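The complex is shown incomplete by one protein chain, all other protein chains being positioned as in the whole.
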Amino acid sequence: MDLDSLYQEIILDHYRNPHHAGLRDPFESEVHHVNPTCGDEITLRVHLDDGVVRDVSYDAEGCSISQAAASVMADLVIDKPLTDALAKHEAFLELMQSRGTIEPDEDVLEDGIAFAGVSKFPARVKCALLSWMAFKDAASTALATDAPKEDA
Amino acid sequence: MDLDSLYQEIILDHYRNPHHAGLRDPFESEVHHVNPTCGDEITLRVHLDDGVVRDVSYDAEGCSISQAAASVMADLVIDKPLTDALAKHEAFLELMQSRGTIEPDEDVLEDGIAFAGVSKFPARVKCALLSWMAFKDAASTALATDAPKEDA
Amino acid sequence: MTHDLDGLLPGLDVIRKDFPILERRLADDLPLVYLDSANTSQKPQVVIDSMVDHLERHNANVARAMHQLGAEANEAFESARDTVARFVNAPSRDEVIFTKNASEALNLVANTLAWADGPLGVGEGDRVVITEMEHHSNIVPWQLLTQRKGAELRWFGLTDDGHLDLSNIDELITERTKVVALTWVSNMLGTINPVAEIARRAHEVGALVVVDASQAAPQLRVDVQAVGADFLAFTGHKVTGPTGIGVLWGRHELLAQLPPFLGGGEMIETVAMERSTYAAPPHRFEAGTPPIAEAVGLATALDYLAEIGLDAIHRHEQALTGHLLGGLADIPGVTVLGPLDTTERGGAVAFEIEGVHPHDVAQLLDSRGIAVRAGHHCAKPAHKRFGVQSSTRASSYLYTTPSEVDALLEGIIATQDYFKVR
Partner (left out) sequence: MTHDLDGLLPGLDVIRKDFPILERRLADDLPLVYLDSANTSQKPQVVIDSMVDHLERHNANVARAMHQLGAEANEAFESARDTVARFVNAPSRDEVIFTKNASEALNLVANTLAWADGPLGVGEGDRVVITEMEHHSNIVPWQLLTQRKGAELRWFGLTDDGHLDLSNIDELITERTKVVALTWVSNMLGTINPVAEIARRAHEVGALVVVDASQAAPQLRVDVQAVGADFLAFTGHKVTGPTGIGVLWGRHELLAQLPPFLGGGEMIETVAMERSTYAAPPHRFEAGTPPIAEAVGLATALDYLAEIGLDAIHRHEQALTGHLLGGLADIPGVTVLGPLDTTERGGAVAFEIEGVHPHDVAQLLDSRGIAVRAGHHCAKPAHKRFGVQSSTRASSYLYTTPSEVDALLEGIIATQDYFKVR
């Protein structure tokens, strides 16, 4: 079993020093997501402004994979237009469901490419997706608030 | 499979011409018993007087075994002291549970000995016992009514 | 008698070899003639083997286990859900709930509707409509629901030839009707009901449609979308799968609104001592360790049926049923309960023999190695409707041969002889 492909150094680095962790103001929406199987939890806030993800802040409890994924996700989406952020989510989701068959695009996923190995461990895919699911959920709620500006 | 040991001529005779069938007055108690598995039913009345089973009348719907058993049972208990009737019930029950290992006592069970073969067909034992269970149930209710006299 | 009926499954001999029990010898070394498939079906070797392989090589608990065996067991269990979803043409795999049998599936719907707040809840003055030909498992849950909630239970009656009497449908299905629950195929009369048409009428008044497909799933192509059901239940042991497992399919939008059924492991999102939140469907409705090896066996069974083809199985059943109905019509003193036209019925045929009680019929047939069912077949009201307390029922399946039907016909004549009613 190729453990090192799961626990890439980049993942362990993010795990030990998660980026953008902690809950911050301002935010338009806050969600709480749980992985019922294992109990991993994340509280996540999104601050949208004019269709751009201005901030993602979170308080997460979970394994190295889920913690590192939250950190990488925040890196990837903060200060990006929401459409780009959601496209990255799609790319990450596709990577996770690939069972190791996809070569990830570093231009799109940056440090996220380190998770390619996770896709070969089906039981861990949920860990890697928890924060992304929370982000998507929070963003769509925030979007409702942000909507007038976006239309403008 | 020894069908003829199940369907003894005596049984088929009782089936075709059941004794004491029909519901009659007077009676102290009436019960309705069902075999939930197959739906066989019996409504049965008991008339007790001074500790003696004066009458057992019934309306039964069911297979040859259950119908014949009701007929034989009525023959056996009518005009007998209740204690004797219940002893016959015990003897019949024991015979039914014997899986063909008991030689029945004709002095006690009379035509009931024809049911010895039934005990080798576990699925049919319930049929043979339905009317006896109803009798026991009805008799114990009737006994409550009859009690003062018995004490006297 | 002829053995080359039109519509029989090609390779019937080979199919029979799939079922080890068909080689059983009974008392007096008689071969088994199993005509009780509507009660429970026999299992092909491949179903048994898949469960054995699971237990011997992949056994672990699901959902919770992180290790390799756990991943294998989980994969096997969840892919069984995919198989079921395909089998009933469900729009989403998350609409497939594993229960312990069809009865639990129907009770699940009745109970969650009793507990639901809001528009789905069944309460005082609401009406639930069933039919007089239901199996007890599609009667008692609705009696309990309506009694507990002060709602009203009504039902479609039956015509003399064993169909639903739809003449008063406008009176039964009204604005007050919240649920219409009915069987697709009767387990006693064999009748195939016009479920899609009734579902359409029920939906016009906003009622939910619960279809009991326990007898349909073994022999008809089940397409939940085509039939227009809101919920549909069937049971593993009648589709060549194991006991201990049943299926409830429900429309996701409805499942998402329903409260939990049983509480416990797997069905939660998070638990605190004071209160809990619940997982999304289907897990919300699957409390505790599910029937894992059974799901594996069920998936194998459904794949087995799909490979042979449900349309081909249905044709086979029709051919045999036609042969049986024809033979019964030729025996004086035998009356069939239910439709006589094979295009309107499934492969269960209930009948009476004048002068011989069904138990005695079954006993006589059993002494010849022929297994049929005698009794009320968990359909007392339908028996009552036809003025009988019980009946004898012969039911074929994909492994049944015309010569087995012939054996039954001969057995019936022998029964009449034995009891001297001929």
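For clarity, chains are labelled A, B and C in written order, and residue numbers in each chain start from 1.
The criterion applied here is as follows: a residue touches a chain if its C-beta (ideal position, glycine included) is under 8 Å from a C-beta of that chain, and two chains touch if they have at least 3 such contacts.
Keep in mind the model is a prediction, meaning the values are calculated, not measured.
Participant: Just to verify: which one of C:Q363, C:S391 or C:Q416 makes contact with the chain not shown?
Facilitator: C:Q363
Participant: Per the definition of touch given earlier, which of C:C378, C:L398 or C:I412 contacts the omitted chain?
Facilitator: C:C378
Participant: Among C:R16, C:R93, C:H136 or C:H252, which one is in touch with the chain left out?
Facilitator: Residue touching the absent chain, from the options given: C:H136.
Participant: Taking the entire complex into account, which one of C:G190, C:G250, C:P290 or C:P402 touches the absent chain?
Facilitator: Selected residue, touching the omitted chain: C:P290.
Participant: Go through chain B and note every residue touching the omitted chain.
Facilitator: Within chain B, the residues that touch the unshown chain are 34, 36-39, 41, 122-124.
Participant: What residue numbers in chain C mark contact with the hidden partner chain?
Facilitator: 20-21, 24, 26-27, 32, 34, 36, 39-40, 42-43, 45, 48, 51-52, 55-61, 64-70, 99-104, 106-107, 110, 115, 132, 135-141, 143-144, 147-148, 153, 155, 235, 237, 242-246, 260, 262-268, 270-276, 287-294, 359, 362-363, 365-366, 370-375, 377-378, 380-381, 384
Participant: State which residues belonging to chain A touch the missing partner chain.
Facilitator: Residues in contact with the chain left out: 1, 3, 6-7, 12, 37-41, 61-67, 121, 124, 127.
Here is the rule we use: only the chains that are shown with their structure count from here on.
Participant: By number of C-beta pairs in contact, which two chains lead?
Facilitator: B-C
Participant: Where the CA atoms of chain A average out and where those of chain C average out, how many Å apart are those spots?
Facilitator: The answer is 45 Å.
Participant: Where the centres are mean C-alpha positions, what is the separation of chain A from chain B, in Å?
Facilitator: So the centre of chain A lies 76 Å away from the centre of chain B.
Participant: Taking the mean of the C-alpha atoms as each chain's centre, how many Å separate chain B from chain C?
Facilitator: Roughly 38 Å separates the two chain centres.
Participant: Send over the residues of chain B in touch with two or more other chains.
Facilitator: Residues of chain B never touch two or more of the other chains.
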